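The complex appears here without one of its protein chains, the remainder shown in place.
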Amino acid sequence: MPEPLLTLSGVHTHIGQYHILQGVDLVVPRGGLSVLLGRNGAGKTTTLRTIMGLWQASAGSIVFDGRDITKLATPDIARLGIAYVPESMAVFSDLTVRENLHLAARSGPMDQARVDWIFGFFPALKKFWNYPAGNLSGGQKQMVAIARAIVEPRKLLLVDEPTKGLAPAIVQSLIAAFRELKDTETTILLVEQNFNFVRSLGDSVSVMDDGRVAHAGSMAALANDDALQQRLLGLSLASHQ
Amino acid sequence: MNRLLSGDLPRSRILTIVLLLIFLGLALAPFLTSGARPLNMAATICVYIVLVASYDLLLGYTGIVSFAHTMFYGIGAYGIGLGLSAVDEPTWSAALIGLGLALLLALALAFVVGLFALRVRAIFYAMITLAVASSFAVLASQLSDFTGGEDGKTFSVPELLSPGFTLVENEVFGRSIDGKLLTYYLVFFGCLLLFLFLLRLVNSPFGRVLQAIRENEFRAEALGYRTVVYRIWANCLAALVAALAGALMALWLRYVGPKTSLGFEVMTDILLIVVIGGMGTMYGAVVGAALFILAQNYLKELMGHASNAMESVPFLAAALHPDRWMLWLGVLFVLSIYFFPIGIVGKLRLRSHLARR
Partner (left out) sequence: MSATLPLASLDAPLPSAPRDIAPLLLAPVLALLMLPLVGSFPTWVTLTVAGLAMGMMIFIMASGLTLVFGLMDVLNFGHGAFVSVGAFAATLVLLPMRGWLEADSLLLNLGVLGLAVTLAMVVTALLGWAFERIIIMPVYGQHLKQILITMGGMIVAEQLINVIWGAETIPLPLPTSLRGAIFLGDAAIEKYRLLAVVVGVVVFAVLFLTLNRTKIGLLIRAGVENRDMVESLGYRIRRLFVAVFAAGSALAGLGGVMWGLYKETLSAAMGGETIVMIFIVIIIGGLGSVGGCFIGSLLMALVANYAGFLAPKFALVSNIVLMIAVLMWRPAGLYSKSRG
């Protein structure tokens, strides 16, 4: 079995006086889509932000592609090939869609073939190419945020609740996008609450609770086990929408 | 004693001694010194203690940075000055009417400016107060018919306080009991009362809410305190006390003018004193003001001598020139913020606290 792409061992994160992550052990295998599930407040967003270096881990280690990135600064972590799509999308409102993507394309001018490929599942971006991103709808902003993360090939995508508050039609195009991404070299770590969204996409799943990973395994196993779902998440995911 | 100081004891032996010395020094100044200059210094120290303490209420206890404080100080001073110069015979009623109007103006301005603080961020507020205060200063110096312009106004004080008045025939301990002495004690006791009032204020439940707001405004709001209301109250109270301090100063100097009452130099003095003395301590104002005024007078002399001695070295001589007093003060100020953020009083209290463990 090849070495996992990302490994968190005993990671603790304190924010002010709050002890949010209390020893997170997380393994993200290479390739495919790993899902991070959990109730609100379980620490999922904090985990992503800690990986990205936006919050410093107070203990434990984070190893990415063989390198210890626990103490690295955010820009350096990003340059190792990790892209982050935050919950707030963090689209630059004053910049046009084109400028948003241009900024994300660190190594030089954007590859037109790649951009066309993105237009394939996010046609709205082509339409609003020279439009200030702040004028776009929520769903379109989400497309910008994801497009930013994939405008150049990256090793790992950290995506935080992309479907929150989006219309079903947009969710469909996101599913299509992620499915295509899975065929590429990119590994995806996805935080989501929409189980239908992740059930068809996810390969492996980790469930967080109270700042720790309570369960890790294959998606298939979790999806077929109602009792397990009930125990971990307090409900049967099939009925949770 | 505990009740008098509203439970806010010095909490440090050195501090207690220093405070006692300052208190006795100011109380007995007329009899411990001779001549006009030391008495002038003492009166200035009294007024500055109150002026800086009222600023500490804003900065140290509520966490508001305002550059409009000297404006209120000036309003109080001009209230007395214009009131007394508007009549031929200086009477108490003229003075009190002037003071009353000044206090109303100060209150109104403080209220309006405080209300504005609602809509803007802390940094905005600081900049806006700077703009308002400097406009006010410009107005004061330009409306010369009314305010006496750049030169200000000299005026006479009510008979009881005038230098010509003598209460007792003979000298007591080397000082004649004249109007000047009476004025001094008016200033002294007035400032003492104001200071004790402020001390009571910051140690009351109101004061504690102010500190809570300074620490974490969001949490204070969440706890149910309308922070805006408290801020406006703090603003108004600080302004009123500053105005009263200005009034006392005007009575002492028998003069008001834009430079002494409204100038930016006074604002920088206040900032320096409150930081070096210790923010959020009240006693910091006492220690800081005393040190500052004493240093300002005596150190300048020292600098003059040093500058003359260094005549051969061009830049050094210029740097040590007494007019460059502000340079060293500025350096001390910057260094204090880095290395000394709790100020003198804070440091003394910390030492005591650590020593007791």
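Lettered A and B in written order, each chain numbered from 1.
To be clear about the criterion, a contact is a pair of C-beta atoms (placed from the backbone, for glycine too) under 8 Å apart; a residue touches a chain by one contact, two chains touch by 3 or more.
None of the values given here were measured: they were computed from a predicted structure.
Asks: Give the residue, chosen from A:Glu180, A:Asp209 or A:Asp225, that touches the chain omitted from the document.
Replies: Touching the chain that is not displayed is residue A:Glu180.
Asks: Which of B:Leu5, B:Leu271 or B:Ile342 sits in contact with the chain that's absent?
Replies: Answer from the full complex: B:Leu271 touches the omitted chain.
Asks: Looking beyond the chains shown, say which of A:Leu5, A:Ala104 or A:Leu156 touches the absent one.
Replies: Missing-chain contact among the listed residues: A:Ala104.
Asks: In the complete complex, the non-displayed chain touches which residues of chain A?
Replies: 52, 54, 73-76, 78-79, 83-84, 86, 88, 90, 92-95, 99, 102-104, 106, 120-121, 123, 126-128, 131-132, 134-135, 148, 172-173, 176, 179-180
Asks: In the full complex, which bits of chain B touch the chain not displayed? Write them out.
Replies: Answer for chain B: residues 63, 65, 119-120, 122-124, 126-128, 130-132, 134-135, 138-139, 142, 264, 268, 271, 275, 315, 318-319, 323-324, 326-327, 329-331, 333-334, 337-338, 341 touch the chain left out.
The rule is simple: only the chains that are shown with their structure count from here on.
Asks: Roughly how far is chain A from chain B, going centre to centre by Cα mean, in whole Å?
Replies: 57
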